[in-house]
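Just below is one structure, and these are the notes that go with it.
With one protein chain withheld, the remaining protein chains of the complex are depicted in position.
Lettered A and B in written order, each chain numbered from 1.
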Amino acid sequence: MERITHELMLALRGIKRAPAPYFLTILILSLGLGIFFSNATLYYWLNNDPLPHKSHTLFFPQINAGAHEDGSREPHRILSYRDVQLLSTSDIPSAKAAMFQSAGYARLPSAEQRSPTPVHLRATQRDFFTLFDVPFLHGGRWPDDAARLEIILSKASAERFFGETNVVGETLQLGNELFKIIGVLDDWALLPRLYDVQAGNGAAETADIYLPWETAYDLSIKSNTRTRSEDNRNYNENFAVNGREGYFFQSQFWVQLDTPEQQAAYEQFMQQVVQSEKEAGRHPRPSANRLTNMSNIAEAFDARNRQLDVFALVSLLFLIVCLFNASHLSLNRYLASQYEFGLRRALGASRGQLQKQILADVLVSATIAFVFSLLVAAGATKLITTLLPSTRTLTSWNIEMVAVMALIALIASYVVTVYPAIRASFGSLSRQIK
Amino acid sequence: MITINNLSKIFRTELIETHALRDINLHIEEGDFAALTGPSGSGKSTLLNILGTLESFDSGEYFLDGQPVQGLSDAALSRLRNEKIGFIFQSFNLIKDFSIYDNIELPLRYRGFNAKERKQRIEEALELVGLQARSSYLPGQLSGGQQQRVAIARAIAGKPRILLADEPTGNLDSLMARQVMELLQQINEQGCTVLMVTHDPDQARRAARHIQIVDGQLHDSTLYQPLSQPLAETLGD
């Protein structure tokens, strides 16, 4: 212990002797690391697998349905009610759920006069909560996929409307209808929200209220991200019928296929669906089925944030520049103290002892650079989220990430220090102290 | 060649003033071979630096080749040094990354000679010091005596009017020292004024003229004295 403190004291004294070049080195190192950390954070969350244990079993099926033969082999990004029905008829998936995002206004029935609160809605089916491992705090999901005036609240919206979380059995007004609350979710956020990447909302906030998919059609609640109609029905009227029967596309659909066999079987099932549709004269476009795994969803829907990709590449280059620069500065610093190294070796310090001294130097530099780089990273993150607001949800740090950053800072300091130090300390002894 | 009137040099720190040189008067004729001796700290190096325009002085006058030195700009002093003075240092002061050729070429470049003329002068100088075959060597590959001969070649390549040598044999063994001294005498015989700082009485005796300095003052400035004159032994260090 005493030895270690001695080495650390020596390292600090080395800094004190020439603080300016030392802090320039650290400054450059911290700038490089900080910019890199802030980008790596965004990049990490963007490419994070929020469900590592099951993402490989979650799939987004698409059939090339449409009203007209236009020769396109590119299936629509969204499914019609009918597509969902067809794709749901199979029992092969262990879980399956259709869904879309919408928005509305909610209020407590007792507070009719107060202005309502805007809410994010998700119309979905009961398996949504098993597909994506959504935790319940109170109550539970719907017993089946039928239409019913029952909703599930996020924890935050339960607290916002009622001031508490256990509100199962309470009533909330959504639009003109009264809904019974049957469940409240625990804190939950999928980051990125891969099930919604296809709609361009991978980094958006999760929904406040979940309502049954069938009920949404009954109440003429439509998607607020993307809808598409391919016939001349009036979808502003009698949506419960038109929305279900017409060529009105708005839904996403996810299935869980646990094994390769299940996946193959489901693909075959999709082919059969298309074939029988074609036989019935309802699938005019060429057959072009897709079954996209969750981990490929961003790529498949071209939803990657290219700007961030570019910035990630550039910040990596910047880190390299800073590393080269810092090692250049540190080489200068060590060459300047070559004389002292030589003297200490002449006084009998072994190479091992000098190496320990160098390691102590690395440790001190790494600590200072780490602290500075976190500050730089925080500042850079602030700047990035101001300039690119879509990244706002992607900036949190967890313990593991901070630990990895500390490790990177240590490695960077080591890389920057070791070659110069070795060169300075193991040069020709006689030449140094002549 | 050199005329100095009442020249003084004071080193100042916050606490004390040291009179390195006091009211020095000196005259050196063209073609002289003068030895400057004196104990450590007597001011002989300071005097040599001032004569070489490497250091400024506080009062007095200095005429080099008839030209007043005081009041000249840095650029003018540099040109004066480059054209009229050759330096030989105790530690040779060759640039270690440069070859022998490049070392000798440096002052000629400053002088603005073209490549052809530089080459001719370098070859002449190397021939004089007998190192033609080594022109592409680095200084580190030569012995001390050879390095000093390179330094001499560099000093004379520009055909200076005066050669200033500061303990030119101080880092050399006696054989090499003798070679260097013979070289300096040879150069002097060709018409170049030589002023040499030394603490070796034998070498001082080889000079045609012997100047002593003690405590910043020229105690004596004599013309040629017979070698038997014991003065140098009693006052030299």
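The rule we apply is simple: a residue touches a chain if its C-beta (ideal position, glycine included) is under 8 Å from a C-beta of that chain, and two chains touch if they have at least 3 such contacts.
To be clear about the criterion, contacts and distances are computed from a predicted model.
For the chain of the complex excluded from view, the name given in UniProt is "Peptide ABC transporter permease" [choices: "Anti-sigma factor antagonist", "Peptide ABC transporter permease", "Cu2+-exporting ATPase" or "Molybdopterin-dependent oxidoreductase"]. Contacts of the undisplayed chain with visible chains (whole complex): A, B. Taking the complete complex into account, B:Arg79 is the one of B:Arg79, B:Lys119, B:Arg178 or B:His199 that touches the chain left out.
Considering the full assembly, A:Cys322 is the residue among A:Leu153, A:Cys322 or A:Ile408 that touches the omitted chain. Checked against the hidden chain, the listed residues A:Pro19, A:Pro118 or A:Gly169 yield one contact partner: A:Pro118. Residue A:Asn332 is the one among A:Thr165, A:Gln262, A:Asn332 or A:Thr367 that touches the chain missing from this view. Against the chain not shown here, subunit B presents residues 45, 49, 52, 54-55, 74-75, 77-79, 81-83, 87, 89, 91, 93-95, 97-98, 102, 106-107, 109-111, 154. Subunit A residues in contact with the hidden partner, per the touch definition given at the top, are 21, 24, 27-28, 31, 35, 105, 115-116, 118, 175-176, 220, 222, 224, 234, 236, 306-307, 309-311, 313-315, 317-318, 320-322, 324-325, 327-329, 331-332, 335-336, 383-384, 387-390, 419, 423.
As a working rule, only the chains that are shown with their structure count from here on.
With centres set at the average Cα position, the gap from subunit A to subunit B is 76 Å.
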